[in-house]
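Removed from the display is one protein chain of the complex; every other protein chain stays in position.
And now, subunit A:
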Amino acid sequence: MEPIVEIRGLVKRFGSFVANDRLNLAIRQGEIHAILGENGAGKSTLMNMLSGMLEPDEGEILFKGKPVAFASPRQAVSTGIGMVHQHFMLIPALTVAENVLLGMKRGRGPLFRFKKACAEIRELSDRFGLDIQPEARVSELSVGQQQRVEIVKTLVRGAEFIILDEPTAVLTPAEVKDLFRVLRTLKAQGKTIIFISHKLQEVQDICDRVTVLRLGKLIGTQDLAGTTPADLARMMVGRDVVAPVRKAGVASGNIRLSVKGLHASVDGARVLRELAFHIREGEILGIAGVDGNGQRELSEVLFGLRQKDSGVIELGGEELHRQHPRGMTERGVAYIPEDRHKEGLMLQMSVEENLIAKEYRKRKFSQGGWISRRKVRECAEEQIGSFGIRTSGAAVPVGRLSGGNQQKVILARELMLNPKVIVAMQPTRGMDVGAAEYVHKRLLEARERGCSILLISTELEEVMALSDRVAVLYKGELLDTMDREAADLDRIGRLMAGIRPDTSCAI
């Protein structure tokens, strides 16, 4: 079949760094084509060139056989290329109709006709089964709905070629199903779709062909029929990815951390309700759930960053009152925060300073308020070696490291404390397969040493792979806690959508 988009010898450099190195790719009309690659493989760069945000340094892009050069996103849009960004380009304060038609010129007077706009959007929404209310304010929509608004935006502008950047990263399993249904409808009506992802299973489920990028180079393009996720992972990482080995039954009978009747609120609104769970020594309790259901607050309360309204938290049998972060650290609680840039690290400060950020007061590093640079350096170099942190030195600002290496710095800092409990909030968020594998390995090692780990993650696969027991958090409540053996994706997926176990048979 005739390719709708063809890329020939495309090169993009940033300074001396080659982000895309002579890529050749042909995308067929009406297919769903996956672009796979680790972070930094060059997926975004390639897509930004296709959508007119970046201009290539060399090579050419052909759209329907004709060479095109985009100086701006506007031009790409008018050619028929639409992009749905991972971070939605929506304006929450405006209505759906305003968001969709913003910036459109063709055949419009100076006035914005709200009713006409709504009718137009409703028509498109019906045609592609998108189920969108054009009068609603975007701030009131769920994430899945917002994504469909983004899709409508491209359709209104006549897009025939739609790029979806990590579209499932923010969705619940049910929303992913809805999205796939929409994508199939789009495909049936002749649209071509680029599906960027690092979730291998999803790529297998929805896509026709896949192109794998690694370190800026194109590794290969192939049909998905007949490949396995393991094949794809090997292409992405360049070696076999071994799922971390999880030894069974290292948990002892002793309960390390126990939480009963925990309530917490933000600005007067309850975000955690009647939470109760416990973690034994050498056990990982996984908390699954869609982002924004109280995960952040739970981790903050446990580390003492947020005060609870009521409830009992016991650590090693001792009840904690008025906990605060330093106290929790001294009691052996380590914390891997959700956002390594905002909370986890001081980006301008060096790797070594970040590594000792929780221990600089100890005799090991300072005496009488004076920090021993030599000891800090020795310790930092040891950690850099043992965690394989890729940096040109211990004095380099941690902000210059890649995301995966930044996470290793946090991991090294927290594990250096020999913690009894680790509160890990999305420990592999935004990390690629190889780096995530490393984090998982380290967490499992900590577990084997008898550490109790609370793993909070929106990545269901991660929770399933590591946890001894799994609980689901929905609107601030733990709906159900089960042994991993009893947990299957379907059951957890329903819980994540808020369908309680006792009502499930009614559906």
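Please note the rule applied: a residue touches a chain if its C-beta (ideal position, glycine included) is under 8 Å from a C-beta of that chain, and two chains touch if they have at least 3 such contacts; residues count from 1.
Operating definition for what follows: contacts and distances are computed from a predicted model.
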Undepicted complex member, UniProt protein name, chosen from "Beta-ACP synthase", "Fe-S cluster assembly protein SufB", "ABC transporter permease" or "NADH-quinone oxidoreductase subunit L": "ABC transporter permease"
Touching the absent chain when the full complex is considered, from A:L10, A:A34, A:L50 or A:M83: A:M83
Subunit A residues touching the omitted chain (full complex): 14, 48, 53-55, 71-74, 77, 83, 85, 88-94, 98-99, 101-105, 108-112, 153
